[in-house]
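First, the structure itself, so that you have it in front of you.
Partial complex: the chains shown occupy the same locations as in the complete assembly.
Labels run A and B following the written order; every chain starts at residue 1.
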Amino acid sequence: MSERYRRGIDIAEQLAADKIAHFVESGVAEVAPDFARMVIEFAFGDIYARDALDLKSRELIAIAVLAASGKAGPQLRLHVESAASSGIGKAEIVEVLMQIALYAGFPTALNALADCHDLLTEDNCVVARCG
Amino acid sequence: MSERYRRGIDIAEQLAADKIAHFVESGVAEVAPDFARMVIEFAFGDIYARDALDLKSRELIAIAVLAASGKAGPQLRLHVESAASSGIGKAEIVEVLMQIALYAGFPTALNALADCHDLLTEDNCVVARCG
């Protein structure tokens, strides 16, 4: 286990411990184990580990870019689910998804809101400060 | 209720009354009510309300651009369903989806045709002049 992997797992677990454990044992890891390891090493061990941006800013950026891409539903949901860990509330997430309409158009913003609907409504709310 | 919202709802209902009522009370409106209002105000109250393009041209454009984006299935279906309201027939919609293959490639055109298949076949046809 490389130092990059250890550092990556630490940060990923800080964001979403159960999700990351799930990913590391997931179908992707089954078919492409080296790639699953590289994702942890590079995304979290190399990039997220740098301290020029705090974790909250990194998560706002992740949610914004993934939503704006319009084709990363599972990853968008993962980051919305783990947003609370870095101090992001429901209202802020909704606001990010509204702002991306400016750059990516209304359908993309509406579909992102629909993709995360259950994560953003109060009864099924996974976000800490969703009140 | 702003004048822009009133004008937007009028136009949106002209296109697809039931769909729009559904949207205004939808999950999106529940999570992001201001955004649902803004979509009506801006998309229909500001842009569609302008008369330099007739509604039929606007709907051909909406169908073409949404299909070519390859990531706006729900909105593509909505505009295909409401196409008849602005005088667009089934044959024209199929033709638009064929033409976008030139600009967006064959998979995108084929997937758009598949996404709207039930709306374009005769037995389940929602388009007025689909004969």
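Convention: a residue touches a chain if its C-beta (ideal position, glycine included) is under 8 Å from a C-beta of that chain, and two chains touch if they have at least 3 such contacts.
Everything numeric here is computed off the predicted structure, so don't read it as measured data.
Of the identical chains in this model, 2 are shown in place, and the full complex in the file is built from 6 copies.
Please note the rule applied: only the chains that are shown with their structure count from here on.
If each chain is reduced to the centroid of its CA atoms, chain A and chain B end up 31 Å from each other. Within the complex, the chain B residues that touch chain A are 27-28, 30-32, 34-35, 38-39, 42-43, 66, 69, 71-72, 74-75.
Only residues 70-71, 94, 97-98, 101, 105-111, 113-114, 117, 120-121 of chain A touch chain B when the two sit together in their complex.
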